[in-house]
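Every protein chain but one is kept in place in this view of the complex.
Labels run A, B and C following the written order; every chain starts at residue 1.
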Amino acid sequence: MSAPTTAREVRDLVADLLARHDPATTERTAFLNARWEAGLAWVGFPVGLGGLGAPRALQQVVEAELAAAGAPDNNPRRIGIGLGMAAPTILTFGTDEQKQRFLRPLWTGEEVWCQLFSEPGAGSDLAALGTRATRDGEDWVVTGQKVWTSTAHTARWAILVARTDPDVPKHAGMTYFVCDMTDPGVEVRPLRQITGEAEFNEVFLTGARIPDAHRLGEVGDGWRVAQTTLMNERVAIGGREVPREGGMVGVVSDTWRAHPELHTPEALDRLTKLWVESEALRHAGTRMRQQLAAGSPGPEGSAMKLAFARLSQALSGFEVELLAEDGLRHGEWTMFRPELVDFTGRDAGYRYLRAKGNSIEGGTSEILRNIIAERILGLPSEPRVDKDVPWKDLPR
Amino acid sequence: MSAPTTAREVRDLVADLLARHDPATTERTAFLNARWEAGLAWVGFPVGLGGLGAPRALQQVVEAELAAAGAPDNNPRRIGIGLGMAAPTILTFGTDEQKQRFLRPLWTGEEVWCQLFSEPGAGSDLAALGTRATRDGEDWVVTGQKVWTSTAHTARWAILVARTDPDVPKHAGMTYFVCDMTDPGVEVRPLRQITGEAEFNEVFLTGARIPDAHRLGEVGDGWRVAQTTLMNERVAIGGREVPREGGMVGVVSDTWRAHPELHTPEALDRLTKLWVESEALRHAGTRMRQQLAAGSPGPEGSAMKLAFARLSQALSGFEVELLAEDGLRHGEWTMFRPELVDFTGRDAGYRYLRAKGNSIEGGTSEILRNIIAERILGLPSEPRVDKDVPWKDLPR
Amino acid sequence: MSPAPDRPEQDLLYSDVEEELRASVRALLAARADSARVLGRVEDEQPLDLDLWRALAVDLGATSLPIPEALGGQGAGLRETAVVAEELGRSVAPVPFLGSAVLATGALLHLLGQGAERGGPDAQAEAALTRLAEGAATAALVIPLSTYPGGPLPAVSADGDALTGTVRSVADAAVADLLVVLAGDVLFLVEAAAARVTPVVSLDLTRPVADVVLDATPGVRLSGSGEAAVRAAVLVGAGILASEQVGIAEWCLSTTVAYLKERYQFGRPVGSFQSLKHRLADLWQELVLARAAARAAADALATGAEDLEITVLVAQSLCAAVALHAAEEAVQLHGGIGMTWEHPVHLYLKRAKADEIALGTPGRHRAALAPLVGLTA
Partner (left out) sequence: MSPAPDRPEQDLLYSDVEEELRASVRALLAARADSARVLGRVEDEQPLDLDLWRALAVDLGATSLPIPEALGGQGAGLRETAVVAEELGRSVAPVPFLGSAVLATGALLHLLGQGAERGGPDAQAEAALTRLAEGAATAALVIPLSTYPGGPLPAVSADGDALTGTVRSVADAAVADLLVVLAGDVLFLVEAAAARVTPVVSLDLTRPVADVVLDATPGVRLSGSGEAAVRAAVLVGAGILASEQVGIAEWCLSTTVAYLKERYQFGRPVGSFQSLKHRLADLWQELVLARAAARAAADALATGAEDLEITVLVAQSLCAAVALHAAEEAVQLHGGIGMTWEHPVHLYLKRAKADEIALGTPGRHRAALAPLVGLTA
């Protein structure tokens, strides 16, 4: 069978799947596994790995048809790290065995993934990380501390970067692994945020064992493998179509409409300005998707992440200020582990505080500006002091 | 005679001067020379150099008394570079002969001074300057190009920094001179600005000769001498008492009051915000002067220069925008050499364009932020690539 | 009131045809309107370059794009006009494009559209458009360039077909053959030679304004609502101006980036200093949003989208600010050289500042936008 290239061919395959597995009567996981076997999980993936080797753009057709038929999905928000970061990395760098073992339950959601990259001492400077992995027979033994790990407490597997050679410059001495989160050497502790809740975790690795068969890529090649992961993370941002007033601007505009007694001319102009920028950001997203569809992806995603963070912070800050007497009050500070995170959910105070993270998570706005300046505008890099020094000799 | 220490003693000296030289009947220059001889030019200077070795704060008393008596002043705005920059440098580093020769006509205004520091290739990085001075018998021969020189076309003398040794790191190879602006090797050309006029000049030095007796400080010590000059320039900024709505904010507020037909709520809030910041800047100036008077000068002058530039730009930009139909029109673009510069003078378009220079002249806002961050906040400097390299080997 | 409903996604890319048009215009401007040449003529008696204007109009047909083919135009629409405006913004070429090919043409085209609804177009308007399409005449819409959506329009009075009144700060009027004048609700065509048109020393050296005085000046009366036509032209102008502003911002950003790569201070390219890099990155981010908004406005104008007004007001209020920010940053980051008359960056600063006012300041656009999207005072 040659790969389908038209929407019509894909629609036929979906119809066939639906004919064989009626979503109304098929158990959810069974349906998802059948979908996987039909190559309709991610049609751009190879045959045998949930795909058809088809153009990625056809995936939209699959999703639309299945949604129309009321088929269950794999709850992509719940398994975002697996789908968005682990899967493309495994596909690019994994062995055949690794692909066969990991991708299917990753996609069906039977196994949740998390990401063990950041450390307390290695945030923006990921390559400075100090979690050590030392070889012991067929295994690696891993010791260190990771942080900002979402879904660590529900995850079965983690993608992990660790230092395997401290005697070479920092970018050269890292290796990339798949870590079993059920290993007794792995301890997960919730990390409470300024919102009171704990979306993220700290993960303490104390002699955790990883078989060498779970290494992704070559020993010492961890930086390059991690770049693939992070590039896919960036692509994932801003990918969805957003209706006008989608997101924070809609929430805050509704607050405005609900409270005429709080209106002032100054506040109206500020809100309108933010509305304008939000609408322009929406246009930028549309334009980016159209470029992608036309086969000429641009670097505009970086601009969108910067603008998104700035606007969500400005809008949510505006809302608290506008609410004044009510802005002084808060819903709750209770510590809990949320299932899913909705930046625009809960109350104004939560939105304001949570939005502060938007310019830090997934690459700080400062690092993003460096990247834009150097990679997009071609401005020269600053003098580097950490390029040629063995990792162990770096000041920290 | 011991130095006066009280306002009363100073008042007596002023009364004596006025009794001997009636301002109503004495020719201006004669009066100024008499004042110099009485030590009432700058009372903080040494006896014999126009001063009394008295506390600097007493100068205010002199100025007030003389102004009340209708005495002529030395038109300090016309000779600001001499008074503010050359004089303190000559006082600190000059030989006795130099002090005797230069200070008196500098102060009376009989000789105007200018400053030959900046070069096309050495703006923020003054220490990179390339104007060469080579020794030839008792003289130095100077060749190079200087820029942003105000009053060069009326000046008799210039303070000049030139490179005397290109084989050592850049800060070490400079020497400071007094340059005769009537030397045939000195050519002054007006430098037209974006306002159309030419406040400044380019100065071309082609084998200009300077006797070694006109060197200020040691050979190779030019950087240190120049720091004294520049420090005094900074002190001069923001030193005057300003009434409420003095400066740009008053001009723009008056434009607002004169044009009710242009009012919008958005514009009112923006103007009020700028009014608030201008008033706070005024308070900061008052506070800085009070600290100085109390003998504990602070570093707040740097903040004031930053804020002044930002506010004058924002206010003048606001004014042009507010004027709308009239903002599209302009007074004139004619090239001329203004006698004095008034940032708040002429029309709104001039103010807007001229204000753009406020964040460049006298040290860019970017350099000022570096200085604040490192010298005031104590933040570490960036890696330097130009510290230990001979000047001639620096990339440029 | 809730915001306007969503509608099918707009096309925000540049088509191949548009890119070809851009290339032709850019080549012409590179050859005939490089910055030394533009700067060189700003103090001439006639700062506008009428030779270049003819080349643009006649050789490239860049001014007849939105005029129907039946009238000698290209029937191409406003997306293409926006691309030309973008290139003209990049070069601040001194040609009467905004006044003639956008504003005056826009008003006449709107009258034509009204005529279609009424059953017959105005023959005089058609004739005028034909002259414009051929490049045989240049026109100006006699309103202050600062006119904003929903704002007051000039008060010219008509006694029969004799027009009297003064209109200040009119864009491109000094070189116009034809004046399009609103009196009451009627649009008139006036031969410029019959009016008194006085050039004014202008903030914008490359788009000077002029004052138009009519003193019982004869005009040709056009049928239809003149006020509707002028208001439509102001909206068209504001939307197209957004693309000009994108062009200005792009020139300022790329010129500054290039300068900072080659300028050394402290033994390093100035462009390697992080605080400058971050400011330029922010500017680039603004430009990404501005371009998307300007494209949306051009597309909405071309398709007559239901939410045309919202889309134009968003684009103009954003792009005006971005262009000005880019120009102000360009001046600052060029340091001393950016403060000199001999460097062209001041032409962009003056254009960006005048464009901030042109067809309404960002504040005026936000004020007009807010009630349309349910944000009421």
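Rule of thumb we're sticking to: a contact is a pair of C-beta atoms (placed from the backbone, for glycine too) under 8 Å apart; a residue touches a chain by one contact, two chains touch by 3 or more.
Here the structure is a predicted model, which means the values were calculated and not measured.
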Next item on the list: Can you pull out the displayed chains that the omitted chain is in contact with?
Entry: A, B, C
Notebook entry, point to check: Among B:20, B:77, B:263 or B:387, which residue is in touch with the absent chain?
Noted result: B:263
Item checked: Of B:3, B:303, B:335 or B:389, the one touching the omitted chain in the full complex -> B:303
Next item on the list: With the missing chain put back, which residues of subunit C would touch it? List them for me.
Entry: 273-275, 277-278
Note to self: I need the residue numbers on subunit B that touch the omitted chain, in ascending order.
What the structure shows: 241, 243-245, 253, 256-257, 260, 263, 265, 268-269, 271-273, 275-277, 279-281, 283-284, 286-287, 290-291, 294, 300, 302-304, 306-307, 366, 368-370, 372-374, 376-383
Margin query: Using the document's contact rule, name the residues of subunit A that touch the chain not shown here.
Written below: 118, 120-125, 128, 147-148, 191-194, 196, 264, 266-267, 313, 317, 320-321, 324-333, 349, 352-353, 356-357, 359-360, 364-366, 369, 384-386, 389, 394-396
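Assume only the chains that are shown with their structure count from here on.
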Note to self: Rounded to a whole Å, what is the gap between the Cα centroids of subunit A and subunit B?
What the structure shows: 55
Item checked: Touching two or more other chains - residues of subunit C -> 268, 273, 363, 366-367
Checklist line | Interface hub residues of subunit B, defined as touching at least two other chains | finding: 266, 385
